[in-house]
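Okay, handing you the structure first.
Every protein chain except one is present and positioned as in the full complex.
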Amino acid sequence: MWKDIPILPESASTIAPHVDLIWWFLVALTVFFVVLIGAVIVGLATVYRNKNDGRKAVQIEGSTSLELLWSGIPLVIVIALFVWGTTVYIATLKAPADCIDMTVVGKQWMWKVQHPTGVREINDLHIPVGQAIRMTMTSEDVIHSYFIPAFRVKQDVVPGRYTSMWFQPTKVGRYHIYCAEYCGTGHSAMGGWVTVMERVDYERWLSGATGEAPEVAGKNLFESMRCASCHPIDAATKDIGGAPPRGPLLAGIHGKEVDLKGGGKQVVTDEYIRESILKPQAKVVLNFEPVMPSYDGQLGEEQILQLAAYIKSLKGTP
Amino acid sequence: MSSTTHSAPGQPREAHAPANEPRETYLTDGYGWKSWLLTVDHKRIAVLYLISISFFFLIGGSFAVLMRLELATPKGDVVDAETYNRLFTMHGIVMIFFFLVPSIPAVLGNFLVPIMIGARDLAFPKINLISWYIYVVGGLITLWIAISGGVDTGWTFYTPYSSTYSNSQVAMTAIGVFITGFSSILTGLNFIVTIHKMRAPGLTWFRLPLFIWAQYATSLIMVLATPVLATTIFLLGLERIFRIGIFDPTIGGDPVLFQHLFWFYSHPAVYIMILPGMGVMSELIAAFTKKRVFGYSFVAFSSLAIAILGFMVWGHHMFTTGQSPYASMVFSVLTMLVAVPSAVKVFNWTATLYKGSIEMTTPMLYAIAFIGLFTIGGLTGVFLGIMAVDRHVHDTYFVVAHFHYVMVGSMVMAFLGGIHFWWPKMFGRMYPEGLGRFAAIIVFVGFNLTFMPQFIVGFQGMPRRYHVYPEEFGVFNLLSSAGASILGVGYLLPMLYLPWSLKWGKKVGPNPWQAKGLEWTTQSPPITHNFTGPVVVTEEAYAYGEEPHKPKFVEGPEEKPVVR
Partner (left out) sequence: MSAEIAHAHEHAHALPPGVRPPVSHHFEDLEQQEESEKLGMWAFLITEVMFFGALFTAYTVYRSLYPEAFMLASSHLDWKLGGFNTLVLIVSSLTMAMSIRAAQTNKRNLMLVNIVLTALLGATFLVVKYFEYKSKYDLHLMPGPTFDVAAFEPWGPQARIFFSIYFAMTGLHAFHMVVGLVLMGWVFVKAKQGHFTPQRYIGIEISGLYWHFVDLVWIFLFPMLYLLGAHVHGPAH
């Protein structure tokens, strides 16, 4: 029966082996020190047991050199571990350029995922093996945490802000997704499966599923909300009935740095777009008036993510 | 301390209690309930605390029993999810705020700090009594919450779940915890003043027992960190009741700010829950090796180092919240540094055994268990301080196992060791030694069986606070539940034989362990004013000297009747 009981989690992403290496080093270190201290204690306790034979305890004041030694050794070990662990961590912060972007919205008690092609999934996640995936995540209610043990990644999903994480699966298979941050009654049921597939299988799976790409959905929203009446896409549509545009042009703006009214600069990120939709007055672009109304309560988190995807897809120069 | 059993098969020989000449002790100084409930004697207040924290330990323990019962199988077949969430929350709140934080400081500290420094009482005896009443009020509120439906936010009260979404008694719990905080602030304040101002002549800082150093470091944390918890909980209560928006992201607030404020208290609070245990350890090791603690000043200063570092590491609870990686790096490296003073303590205790005259009594067994379990608890803390590893094991059972190794494996072991060690001093009678050792071994085995499997399921990825879990974690959870039942038996034994010994235990003289320290120079149990005459200290702590000592359990001569 023991062979059915896993001792170790699957190791199925590019960073998993790096994490595991530190892990095993730490396990070895722990075992070493526990055995060392345990053996020394048992040994000393046996040798120096009071056998009522009149032997005296020898009073020893202490030893500064020993103290320095056994402060120094742990210090060196933990600093080395810190450097090692931080190097691995930093290396995994930045996603590779060729990753695909997905959006994740957590709510009590489900995970809603949308693929770049528009396919939506709830609780499940289908991804091609070897492909780096970057997730932009937020929550509709309380704090959750997206956790895939087989990939050794976990990221809290916080309402009111975007967090992101990325991973690159290396092994075909099915792995658990959990919610790791306690979120209420259904916390332990908030999870599902990642299915890592060969790329061809993934393409087949994708074509079987339907959905609107987020930037397409965003475009539709953009049009139905009549955003362009203030935010023309580029110079060609700039003059609307002869009046100058009331908001910044949007083509190519994503990723650029803009000057702000009242000084300061701001890189246009998903986060900034979200803020500009919900709290338009917070950071107004230079040479524009703070006239935009807030869309807080009118647009859901997913819709805002779609608009951001659409704005991101607008190439060219304004 | 629930009840006194009347079965006493191994009745000790009556010869040990010769004709009971009436002796004045703090226990005989008044008998009615008023003499207890209105006492300002630090020793009686310690006994009041001992009774109340034992009661809460039983309550918190019974929550744990139900949880382990539920987790014995992967399915939710014992209680439903709502109940389970309330169980782990109440378990955490009761055990942390009503057992662990007050355990060693309020019981052993209250009893021993004045005696160990040669004082007649704490600096502010009435405030000491008030602190107990505050604790009781907070405790009653918490009990009322437990009865009237409970709270389901986890003891960490993370917003916005606690402030907006939870349908349980969050506001009332916040009030209970808020009130109880003042009990530990007042205790800490009392200790700081007492240790600074009331040491007997000749008792310099570096002659203090290490237990006092540890209490001092603990008190600093209590005084500096608990108010921040109070404010945090105060804001949470306002948010919950009035929707003021400070932690609510839908109206501009920042839920993560709550975590910063909360952990600014609660990480140092972890050291409130371990430093006093370390102080007890130094006393036990010295007494049962008949040696001065190796590297006294390093052990003393490492307590302060842990207390100070403890204030700078709270962010390691938040590596996965999206905190800036640079902030995380700083918190990570500071966290790693805590390992150094902790290691210094472990090595010094171990070195103290060298060329000692070691006696394997019950307290010593607990002390040795402490060293082993604390080593595991401390080193697994290093795992969690490393960001790359923490990202995987954060909020899994690995964390649960880690902090139980520190708080239960270490602190409760130290508490039990200390209670056994000073039991004859507190009540003048010895507990049954054989039963004591047996219980210590049961606790040690049960503890490891309970929590070692949780390290494994944690690494496999089982998140904490899960009511149901996938099949593959079943075996380890079953093991853990089985271990918990052994651990439960181990804890019940002292709760039975210690009260038993109050009446039937062997009477002891002032110094049954032949130990050094002012508390062993006064009678057992001490008189109300602790010492009959003025106390002057002329030697260092643990001045055991080189003469051989008699074997354990020497029946000391009965004191002469006390003249006041």
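For clarity, chains are labelled A and B in written order, and residue numbers in each chain start from 1.
Throughout what follows, a residue touches a chain if its C-beta (ideal position, glycine included) is under 8 Å from a C-beta of that chain, and two chains touch if they have at least 3 such contacts.
Predicted model only: the values in this text are computed from it and were never measured.
Q: If I consider the whole complex, including the chain that's not displayed, which of B:90, B:203 or B:230 touches that chain?
A: B:230
Q: Any idea which of B:70, B:121, B:395 or B:519 touches the chain not displayed?
A: Among B:70, B:121, B:395 or B:519, only B:121 touches the chain that is not shown.
Q: Using the document's definition of touch, tell me which of B:74, B:245 or B:509 contacts the absent chain.
A: Of the listed residues, the one touching the omitted chain is B:245.
Q: Contacts of subunit A with the missing chain: which residues?
A: 279-281, 290, 294
Q: When the complex is taken as a whole, what residues of subunit B touch the one chain not shown?
A: 114, 119-127, 130, 185, 189-190, 192-194, 196-198, 223-228, 230-232, 234-235, 238, 242-246, 251-254, 257, 260-261, 264, 529
Heads up, the rule we're going with is that only the chains that are shown with their structure count from here on.
Q: I'd like the Å distance between the centres of subunit A and subunit B, where a centre is the mean of that chain's Cα atoms.
A: 37
Q: If we count contacts the way the header does, which residues on subunit B are in touch with subunit A in the complex?
A: It comes out as residues 81-82, 85, 152-154, 158, 160-161, 164-166, 249-250, 254-256, 289-292, 294-298, 320-322, 325, 328-329, 332-333, 336-337, 339-340, 343-344, 346-348, 350-351, 353-360, 368, 371-372, 375-376, 379-380, 382-383, 385-389, 391-392, 394-396, 456, 459-461, 463-470, 472, 475-476, 544-549, 551.
Q: State the interface residues of subunit A toward subunit B in the complex, per the touch definition above.
A: Contact set of subunit A toward subunit B: 4-9, 15, 18-19, 22-23, 26, 29-30, 33-34, 37-38, 40-41, 44-45, 48-50, 52, 54-63, 66-67, 70-71, 74-75, 78-79, 81-82, 84-86, 88-90, 92-93, 108, 141-143, 145, 147, 149-150, 152-156, 158-161, 163, 176, 178-189.
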